[in-house]
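First the structure, then my questions, so here it is.
A single protein chain has been omitted; all remaining protein chains appear in their positions.
== subunit A ==
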Amino acid sequence: MGILGLSKLIADVAPSAVKEKDIKHYFGRKIAIDASMCLYQFLIAVRSEGAQLTSIDGETTSHLMGIFYRTLRFIEQGIKPVYVFDGKPPNLKGGELAKRAEKRDEAQKALEVAEAAGNTEDIQKFNRRLVKVTKQHAEDSKQLLKLMGVPYIDAPCEAEAQCTALVQSGKVFATATEDMDALTFGCNVLLRRMTFSEARKMPIQEIHYDKVLEGLELNKDEFIDLCIMLGCDYTDSIRGIGPKRAMELIKTHRSLEKILENLDTNKYPVPTDWNYKQARILFQEPEVMDPNNIELKWSDPDEEGLVNFLCGDKQFNEDRVRNGSKKLLKARGTSTQGRLDSFFKVLPSTTPVKRKADDKKTPAKKGKPAGRGKFRGKAK
């Protein structure tokens, strides 16, 4: 899933790239949501007494519950979500997918053992590991979104790449996903924890791509190479090279080719037929739809349609569905608060005045002990 250890690396090396904000600060923003990621979250998290919610026939409905209420919350906050679904996985992802299937088989076996032993805790644990987002889940969700009047996009390939294209074209403000790949694709703003439950009271993490590059002191291509070394979904990584080592290598040699020339392959065996070049191309030129041809349209919810779809077999409470639909409609009626930063442009933060001040501060900072809270003296 995503890039191994990238979020920790960013937090350590480029902490200024990550900001924590409350969900209410995103009103008026259009946000592309990685649907596969959030469906997966819902299938795992939305449960009652450890089991997924189901319809009368035993079909899972956890994901619909999640989509319905989470989308409702976004819209009530004035956020305009657009869901992006994964298309076919790229060929290179086959290895990763096979690995995941293998893990699922293991979990299945472990589950059988746990069931035989009657260990409830383990049963729940392995049950969660078996979760897989199926085509049917995605189709149900799309139908629900259509009834709610929320747009969705079928990406030709990876959803994160399509989200990134939308952000880069300015069609949406940010991508909401837990997957750090979106940054590797070059997504300007990445939001994490967006689709988490409100009850967890976790602030949203806003990660800025340009600040990440600035903090790591890398350019776009070097960053992609770094991500490949850390470990991505498309290819293997070099054994024995962790985040720290990878950072050092990319800073000294500036590209994977140069690193391979200089690397002691006895110490760090490079995978045979390492296809990092193809992985790199996937990140540089992912298969996406041209965002200019995509029209995002939010429309009124279809209350009767929602009731027909969710109540009955799927066992949703009719009152709550109708109430939700009314809330959707009401949220559309009110005019949205404009944002000041859409009128006035942010000036580059290094105006001469500030830079002077910063330069002077830097040497002073070093000698001081850390851990003085937010006040001056803390290493930035």
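Note that in this section contacts are C-beta pairs under 8 Å (C-beta built on N, C-alpha and C of every residue); 3 or more make two chains touch, one makes a residue touch a chain; residues count from 1.
In this section, contacts and distances are computed from a predicted model.
Q: From the list "AFG2 interacting ribosome maturation factor", "Nuclear-export cofactor Arc1-like N-terminal domain-containing protein", "DNA sliding clamp PCNA" or "NADH-ubiquinone oxidoreductase chain 1", give the UniProt name belonging to the chain omitted from this structure.
A: Of the names offered in "AFG2 interacting ribosome maturation factor", "Nuclear-export cofactor Arc1-like N-terminal domain-containing protein", "DNA sliding clamp PCNA" or "NADH-ubiquinone oxidoreductase chain 1", the absent chain's UniProt record gives "DNA sliding clamp PCNA".
Q: Any idea which of A:H25, A:R104, A:K142 or A:R254 touches the chain not displayed?
A: Candidates A:H25, A:R104, A:K142 or A:R254; residue touching the omitted chain: A:H25.
Q: For the chain left off this view, which of A:A116, A:A199 or A:L340 is in contact with it?
A: Residue touching the chain left out of view: A:L340.
Q: Which parts of subunit A face the unshown chain closely enough to count as touching?
A: Answer for subunit A: residues 16, 22, 24-25, 27, 80, 296-298, 332, 335-347, 349, 351, 353-354, 356-357, 360-361, 364, 374-378, 380 touch the chain left out.
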